[in-house]
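Apart from one protein chain that is not included, each protein chain of the complex appears where it belongs.
Labels A and B are assigned to the chains in the order they are written; within every chain, residues are numbered from 1.
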Amino acid sequence: MLPTLAAAVSISDSFVFSPVIRPDADILLEITGLHARVEDNAILKGVDLTLRAGEIHAVMGRNGSGKSTLSKVLAGHPAYTVTAGTVTYRGQNLLELSPEERARLGVFLGFQYPVEIPGVSNLEFLRVATNARRVQLGQEELDTFAFEDLVRERIKVVQMDPAFLDRSVNEGFSGGEKKRNEILQMALLEPLVAILDETDSGLDIDALRIVAAGVSQLATADTATLLITHYQRLLEAITPDFVHVMAAGRILRMGGRELALELEERGYDWVDQELAALELG
Amino acid sequence: MGISTVSAKGLAGWTSDLLARLPAPSGPLAAVQRRGREALAALQGPSRRQEAWRFTDLALLAGLDLNPSAALSRGAATDGLARQGTSQSGPGTLRLKLDGGSDPLAGVVLPAGVSPLSESELALALGHTLAATGCEQHWPVELNHASASQLLALRVASRSQVSLELVSDAASELQPLRVLLILEEKAQLQLCQRLTATGAGLTSLVLEAHLGRGARLEHALVALGQVDAALLAHLALEQEPESHVSLVAVSAGWGVSRLEPRIEQVDGSATTTLRGLQVVAGDQIADTHSHMAFGGPEGQLDQLHKAVADGRGRSVFNGAVRVSRAAQRTNAAQLSRSLLLSDRARIDTKPELEIVADDVRCAHGATVSCLQQDELFYLQSRGIAADQASALLKRAFCEEVLRELPAPARRWCPFESLLATHGSDRGPAIAVESGREGLEGEGG
Partner (left out) sequence: MTTAASVGDLVSQPYKYGFVTDIETEKIAKGLSEDVVRLISSKKDEPAFLLDFRLRAYRQWLQMETPDWAALGYPTIDFQNIIYYAAPKQRDKKASLDEVDPKLLETFDKLGIPLSEQKRLTNVAVDAVFDSVSIATTYKEKLAEHGVIFCSISEAVKEHPELIERYLGTVVPSNDNYYSALNSAVFSDGSFVFIPKGVECPMELSTYFRINSGDTGQFERTLIVAEEGASVSYLEGCTAPMFDTNQLHAAVVELVVLDDASIKYSTVQNWYAGDEHGVGGIYNFVTKRGHCRGDRSKISWTQVETGSAITWKYPSCVLQGADSVGEFYSVALTNNYQQADTGSKMVHVGPRTRSTIVSKGISAGHSANSYRGLVQIGPKAVGARNYSQCDSMLIGDQAAANTYPYIRSQQPLASVEHEASTCRMSEDQLFYLQSRGIAFEEAVSMMVSGFCRDVFNQLPMEFAAEADKLLALKLEGSVG
């Protein structure tokens, strides 16, 4: 097997860049040499990524580059199998934990396509999830009244109509409402690592602004955020500290936010060329 | 009425009379006839005690005094007339007349891509789809087996596109029609079929079609009978993966009609669209028993069945959908909508969903009601008279199915011909223009 490509790229001289802004900050999530497949298709082919507290990272890439797979693997989706590599979350092996354990410990995935769950009340769902996280943090569980107070406060972050609390989970929500519901969950669960998969897709400009403001507000010095996106427009609203370009299951390039602008200008074609060159080499 | 005396004798008596009067087995179907007659003699005819016939009384059938040999002996006399009616059918369309007696292909030049099945192919294919769809021993099928002496058996070659019209008209006779179609890989066939009745007769249709991978069959069946005529039709279709069936069946005017579309998606991955419209008035009974089976994954069904019942008419719909264990990711939707226009009419509708696979989407729905009062009122409030408004709404109701008929078939059943069943006990008058076309088209 080839040495991991990301390593190969990081030593290339195509950019000058300091990969760490606060070297003393805690490492929250460390991904090394991650390979994963779904059914018989290998999708991730050696991903390396380190998230420190206080950082906002963006992973960009074409459809099919493995971005969404990375997010699903980190959240523990059963359809994906990790074949090599490690993921360490605050010193703990993340890959041996069940999806719910990861969530309770503070890893949050904002879904690209949040599923609808008819019959399950959104409010009840939010309460059960929030209490599961609170128990993990050693806080007391909230009863329905205390929880309603909390929700009504947090819902302001995403400017969502409280009427959506009384509906079934995501059922009949528009694309924008689903994404707001995702960010509301993030606001309630207070994760340390938030992975937001194509949170900008399907949003109009106003919704994008609100969602981005919500995400920015929730990103603190103690948390790390991983934005997975195809377009640069989300990055106009949320400024990333680092941008990673993903292709064919690897991180091909890493840089500052100027890399996102470069992608926007030049498109992804150069990525293909670079990838072809690497594969030939 | 004579019916009571005859029905005392019942369907069993009627059947044995018929069997006694059938001519000796002959022709390409002689062996089938022999087996069918044995089976029919042994089989108990449909009765209301059987679940499949619970709502459909064939008393009318038992009252028909049929001369089984009228159609069957027509034979050679009309052979010379059975010619292609190129002038009336569209360009590239072959029109064939089926009369139950004469060889439908005699004197006909088949278009490119269509060929008759050889005897050895026939031996393999005939009855195969009936068996695959589980209806080869149904009473109406055995009746056809016992009596049909001619058949139309065609192969549509791979990748060819063919348009066919089949027309039949039954007088006071038993008219057994047997059709077998083989669509090779990626073959496309548009089949417009018209069944009409001009006497107190029985039309018995058994049609089998086997669709190869990627083949498309667009079948429009327009069956317009009259009150003293009966129709028993089985349409058995077998679909290989990636094939597509679109069946639009419209029936009206028969004293009693029973239509059984039976479709098997052998290995799934095929699409099936079914549209049905049946109209009853007077004392008519119209019954559709559809049966859709998914034998493999990723099959699709989109079914809409509509019924209009007026007078003392009875409409029956039974829509079975069976999803086997292998048929994961099946997506099936069935909707039955019925209009009940008279308080002496009756609608019986029963979807039947049987599912043994967990990853499937199956939805079905049924509604029975009269015309929506608020819609009527809306039209009236715009100055449209009540009867005109209700005619408009009835038309809109039927149009949802009619508009899916291919153009040639659409011409055969203008909405007025269906509506003609209302308010009179006569069957629908077939539009004069198209009726004449049907009768004379073959004269050439």
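Observations on the model:
Here is the rule we use: contacts are C-beta pairs under 8 Å (C-beta built on N, C-alpha and C of every residue); 3 or more make two chains touch, one makes a residue touch a chain.
Worth saying up front: this structure is predicted, and the values here are computed from it rather than measured.
For the chain that does not appear, the touching partners among the shown chains are A, B.
One of B:Ile355, B:Leu376 or B:Leu392 touches the chain omitted from the figure, and that residue is B:Ile355.
Across A:Pro118, A:Pro162 or A:Gly267, the single residue that touches the chain missing here is A:Pro118.
For chain B, the residues in touch with the chain missing from this view are 51, 325, 328, 338, 340-370. Residues 75-79, 98-100, 102-104, 109, 111, 114-115, 117-121, 124-125, 128-129, 132-133, 136, 168-169, 185, 189 are the ones on chain A that touch the missing chain.
One rule holds in what follows: only the chains that are shown with their structure count from here on.
The distance from the centre of chain A to the centre of chain B, each centre being the mean of the chain's C-alpha atoms, comes to 57 Å.
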